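Input: a single structure, listed below in structure tokens.
Some chains have been omitted; the remaining ones sit where they do in the full complex.
Order as written gives the chain letters A and B; numbering starts at 1 within each chain.
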Amino acid sequence: MLNSSYQACIQACSNCALVCETCAASCLREDDVKMMARCIELDRDCADMCAIAAVLMTRDSAYAKAFCKLCAQVCRDCAEECGKHQHDHCQACAEACRKCAEECEKMAA
Amino acid sequence: MLNSSYQACIQACSNCALVCETCAASCLREDDVKMMARCIELDRDCADMCAIAAVLMTRDSAYAKAFCKLCAQVCRDCAEECGKHQHDHCQACAEACRKCAEECEKMAA
């Protein structure tokens, strides 16, 4: 395949994008939505960034590395916010974001 | 999780989106790009449709079923076109599209 050396990072980004979407949608259905507002904001940015990161790596784009550097930062911020909340979807999201940040940092290195 | 009954279809769509991106990018680097033009067109539409299908299911959206019905049709067309070409990336794409079409048809049923 075009991009075999990026596979771990592509999978981490692709997974993180969907886990962030799940977290945002689940937060919106919690009773305490107000308390989850910052989490939802970060989930949406992180989901969109990770989805594009996966696409750029899949295309073997010249911008993949620079993009992953920025994506790692969003993942770190999202992991920190999600980690504050005890909902299962937030804890799962924090873990996916940390894993994705590590892979993106390796890519960008 | 929000969407556990959709997991097989979400994974098929998410995978198909990336395999279509790979196929389009690989086709663009083949010598016979002209012959691959229709394949690239379909890959792009299929990649974008599958990516959104995965997101809508992940969100447990009310539009997921109707969307998957349309997505299945694009996947079938893309599988047919990719299946005509002997490049490995085209054959891999045809298979991912067929698998995704089946899952989307189950979702839409």
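Note that in this section a residue touches a chain if its C-beta (ideal position, glycine included) is under 8 Å from a C-beta of that chain, and two chains touch if they have at least 3 such contacts.
None of the values given here were measured: they were computed from a predicted structure.
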Hey, this file places 2 copies; any idea how many the whole complex holds?
-> 4
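Basically, only the chains that are shown with their structure count from here on.
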How far is the middle of chain A from the middle of chain B, if each middle is the mean of its Cα atoms, in Å?
-> 22
Chain A-facing residues of chain B, complex | 1-3, 10, 14, 18, 21-22, 24-26, 29, 47, 51, 54-55, 58-60, 89, 92
